[in-house]
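Yeah, one chain of the complex is gone here, protein chain that is, but the others are all in their spots.
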Amino acid sequence: MRKYIKKKISIKKVRVGKNVKIYNPSNIYECEIGDNSIIGPFVEIQKGVKIGKDTKIQSHTFICEFVKIKNNVFIGHSVVFINDKFQKGGPAKGNKKLWKKTLINDNVSIGSNSTILPVSICSNVVIGAGSVVTKDINYSGVYAGNPAVKLKK
Amino acid sequence: MRKYIKKKISIKKVRVGKNVKIYNPSNIYECEIGDNSIIGPFVEIQKGVKIGKDTKIQSHTFICEFVKIKNNVFIGHSVVFINDKFQKGGPAKGNKKLWKKTLINDNVSIGSNSTILPVSICSNVVIGAGSVVTKDINYSGVYAGNPAVKLKK
Partner (left out) sequence: MRKYIKKKISIKKVRVGKNVKIYNPSNIYECEIGDNSIIGPFVEIQKGVKIGKDTKIQSHTFICEFVKIKNNVFIGHSVVFINDKFQKGGPAKGNKKLWKKTLINDNVSIGSNSTILPVSICSNVVIGAGSVVTKDINYSGVYAGNPAVKLKK
């Protein structure tokens, strides 16, 4: 029987601030994590990602290249970030010119099982659990749904 | 280069009934699991959770504190439970007075990739896959969608 090529996950080349906690097993490489931030288990964080201070990334979450997350941010469980919008009808297959950036500003809380397309989210925003965020969010408030819309108070 | 603090997952201080099966790796601690129940891999179950008999928790699921699941329940893959509704505009940060309880009664089946806000679900309910349950469910039947609503027969 033919053999497959075994690949291993690892936590390597991570530039961390003071008092950063990371649960293992996770696959986290070539990224930055600021002071007092915590990363849960079963997490994947790809290269070039920047995570600020006092930020919490919960279990089962995936953060791709081209994502920047600032300070005092909460990312729930099983949240998935996306940098490739399949603009050509399918994956960019490594053509990073087709990838888009995501910026999550200070004091943002993203509920579990949410999906974050490449967008910018301003400070002081809450994203309800199970949401799909498809557009930039430029005003503080609470957003939820698929696609996520602002909830009336 | 600064070092991060390594945290390990484990299966510890779990009070189990007869014939309970748990797949490793999982992160399961200080909780109860009843007779004949099965827990899949890549699962996290937090302290104080009570799971009844003949219940199945599938892979990639996260069950937080303040959740009680009764007997003959099926929880699909990548289901996420929530106890913190961000009532103050962000995470409760350990202030458990702000956390809310969830109760899943007998013979409930929750489809994969569903998100369960802190609610009570009565017996004999089916939740369709990919649903977001935001309110108590007091009548048996089939519910689905984001937010989940009762499907007409």
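A and B are the chain letters, set down in written order, and residue numbers restart from 1 in every chain.
Operating definition for what follows: a residue touches a chain if its C-beta (ideal position, glycine included) is under 8 Å from a C-beta of that chain, and two chains touch if they have at least 3 such contacts.
Model, not experiment: these values are computed from the prediction.
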Option touching the unshown chain, where B:Lys7, B:Lys50 or B:His77 are the choices: B:His77
Touching residue (missing chain; options A:Ile82, A:Val108 or A:Val126): A:Ile82
Touch list for chain B against the chain that is not drawn: 11, 14-25, 33, 40-42, 56, 58-60, 74, 76-78, 107, 109, 111-113, 124, 126, 128-130, 142, 145-146
In chain A, positions touching the absent partner: 1-9, 25, 27, 42, 44, 60, 62, 78, 80, 82, 86, 89-91, 113, 115, 117, 132, 146-147
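Just so we're on the same page, only the chains that are shown with their structure count from here on.
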Separation of chain A from chain B, taking each centre as the mean of its C-alpha atoms, in whole Å: 23
